[in-house]
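A quick write-up on the structure given underneath.
With one protein chain removed, the remaining protein chains of the complex are shown where they sit.
And now, chain A:
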Amino acid sequence: MARTAIMPTPDEAVAGIEDGSTVLVGGFGLAGMPFDLIDALIRQGAADLTIVANNAGNGDVGLAALLAAGRVRKVICSFPRQVDSYVFDELFLAGKIELEVVPQGNLAERMRAAGAGIGAFYCPTGVGTSLTEGKEIRSIDGRDYALEYPIRGDYALISAHIGDRMGNLVYRKTARNFGPVMATAATTTIAQVSSIVPTGDLDPEAVVTPSIYVDRVVAVQARHYTVQGAR
């Protein structure tokens, strides 16, 4: 019954991530991306990773840097191709990385299902398109649905705004995005936050991710990025 551990540094926070792990990485573009945890993972050296994220890296920072370091075997995401996704584009076109494209809402719901103990669910998204080819289709009340399975992570790396010493988390604006869902869907959830406050300082009514989902928290210096890359 391990309670949330407050980690002194990002490097200690990512200790133990094994080669071949499936890692859920928060963020939508650069908003909510756990830059410090990813940089620490690059130093830590785990390889042959499967990354689940909305995008496949922007510019040269964060997830793009992990890809550039050659540590990622496969990316499961909704939207790899962007104006600044050149690191992924080059690896993919050279056949050096696998890609599984999942509709954005299915990506979120499949992780939600994993965290909520749902074995699978029927979803109307993508029915009749190439992204549901080979999936079981069931007609319910006259509408067709495809069977979708959960996506579980060995680890989740997320970025939140403030944590308390219990591991409760609050987020900031649209940087919340995948964080609360990924936190529920991994065996070990690691959160970076801009500050850790004493237990009781967060309004219980405002907690978004309850501490039960969080295994390790580390406070980092807030970094400011523009949407196009590091500033």
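Everything below uses one rule, namely that a residue touches a chain if its C-beta (ideal position, glycine included) is under 8 Å from a C-beta of that chain, and two chains touch if they have at least 3 such contacts; residues count from 1.
The definition used in the following text is that contacts and distances are computed from a predicted model.
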Handout entry: Among "5-oxoprolinase", "Trk system potassium uptake protein TrkH", "3-oxoacid CoA-transferase subunit B" or "Allophanate hydrolase", the UniProt name of the subunit that does not appear here
Key = "3-oxoacid CoA-transferase subunit B"
Practice task
Looking beyond the chains shown, say which of A:P10, A:G32 or A:G167 touches the absent one.
Solution key: A:G32
Exercise for the section: Can you list, in ascending order, the chain A residues touching the missing chain? Expected result: 28-32, 54, 58, 78-82, 89, 92-93, 99, 101-109, 111-112, 123-131, 171-181, 208, 224-227
